[in-house]
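Here the complex is missing a single protein chain, while all its other protein chains stay put.
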């Protein structure tokens, strides 16, 4: 029942701020990759994280300038993955190279291309411009989850769970109660889910960050660019007034690490109270708690599925329209 | 070499005192089940511990009156397992229900029927009336063991191990030395093993609880009602005297949880010194130590078996007559 991996796609591997002159090891779609920056132009390098000699992880190695020196026997690679030194002899075998991966830094993320390098087209990277835009302030983090990445896609495309799993944080009765509209562009690989609550309770997340006291108009517009990028455009305003509207952009990158393992990148960007450090810290802490509720639940859910007999049946209803569309798109991308 | 599970049988799932308005999750014969009591008549409810929607464990949920509200998306079930609410829509799918299990509270245990519900006949439940009888005082507990449940059946049906594994507690040389008589009613699924020691050392377990100083007549009469209930009727009296006779009823319920996992329910009931709290505490603590000796040994034994090559050979002797009869009965029950 594991969701298949879609190759020949861009995936978020890290925040740009995570990649430095110290190695960062991440496994993406089952491929171990080591990331670092060059000394001069601070370009991100992504190499296969296995020495060609005895398969030792290069992330356990050291840098000599921009070259990677394997920590076991000293095989040395340049930024293209070409071996430039081996111990005990002058001749370097022609086949001594490790794969290098196309990377691009876009909207504060480091994206990596998994698949055939010659197909890597940066214009295919879906955008989250608020992540780096000056009029927004963003808090963010990343949590690894021990679950099929499809469970996280399900989770994010069906926000009715906010009412139950995130009660007291971002959920109120109206979220589960309000019908959704779903739009899937299966050709483009995009799913849109809208839930517009015209008169709803204001959950603590928004009450404390916006200062709104009473009931609100709450618009949730999801855009999921399969397989990796998820945007939740959130608009909050006091009921009955024309203004102000508080914009919050909630961004997730869903990066499959290995079967049963996923990286859950999360960010909250706002265009209000941008100079208020207290609001920033509140949103960082509060949203981290919300994310951890999902992490705990998805770890539990995966364990439950792992111990079930084969062939159990799910039951899907209206709220699942977005998630089911996403599954079809992912299956199609994986099959290509 | 795992002992097969026998379905269409009653199993002890819990002590009655363990089931309350807080969910109790137990896995019986590989089936995850959630137990709770209703608010009004305190009846025990047992439902399949998986929401029909996305398989989230209902034991991670909350109660609304007597209804279970799934902690993920709010699917709500009544005590029969019928879904009475789903989020985002009025219509509840006809197939939205989880299995409910027949349960019965008998002799302080909560019994659950695993198999076809229409075959659940409470008159088939074997009895341990001393567990709830006023003339007895009982101490009890439960230990999960990481072993095939057949190893626990073997352990309890061959008490010669008391001399070695439980020396200084309940074992003396006479237990291993005294021949047994075994009687198997394979039709009824009952095994009886008797070991009557007419002149034996008194082990600390009985010396401290009865106050007997010298040698004893010690009668051990086992009744095993396959697959779950085991009774050891123990009678102790000073050698040569007619009276008094100290009766101790030792009860085990052996409930397979999953392959390689078993719940070991244990209880010691006595009809003497019933008002003496010190004796009660001594027996609780001392018997817990004895049970833990078995737990440790069976965990070790299972690990040893797990790492052995296929097809190893056991060697059975006279003391194993009861255990071998039990194995035949269990194989027969599982095959039906």
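We call the chains A and B, going by the order they appear; numbering starts again at 1 in every chain.
Operating definition for what follows: a residue touches a chain if its C-beta (ideal position, glycine included) is under 8 Å from a C-beta of that chain, and two chains touch if they have at least 3 such contacts.
This one's a predicted model, so the numbers in the text were calculated from it and none came from an experiment.
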- Given B:40, B:134, B:179 or B:275, the residue that touches the chain left out of view is B:179
- Message: One chain isn't shown here. Among B:26, B:54, B:73 or B:161, which residue touches it?
- Response: B:161
- Note on the structure: Filtering A:89, A:187, A:242 or A:313 for touch with the omitted chain leaves A:89
- The one residue from B:92, B:301 or B:333 touching the chain left out of view is B:301
- Item | Residue of A:16, A:74, A:144 or A:260 in touch with the missing chain, whole complex considered | A:74
- Task: May I ask you to list the residues on chain A that touch the chain which is not drawn?
- Result: 27, 30, 32, 50, 52-57, 60, 69-74, 86-89, 93, 95-96, 258
- Since one chain isn't shown, list which residues of chain B touch it in the complete complex. 154, 158, 160-161, 163-165, 176-180, 297, 300-301, 304-305, 307-309, 312-319
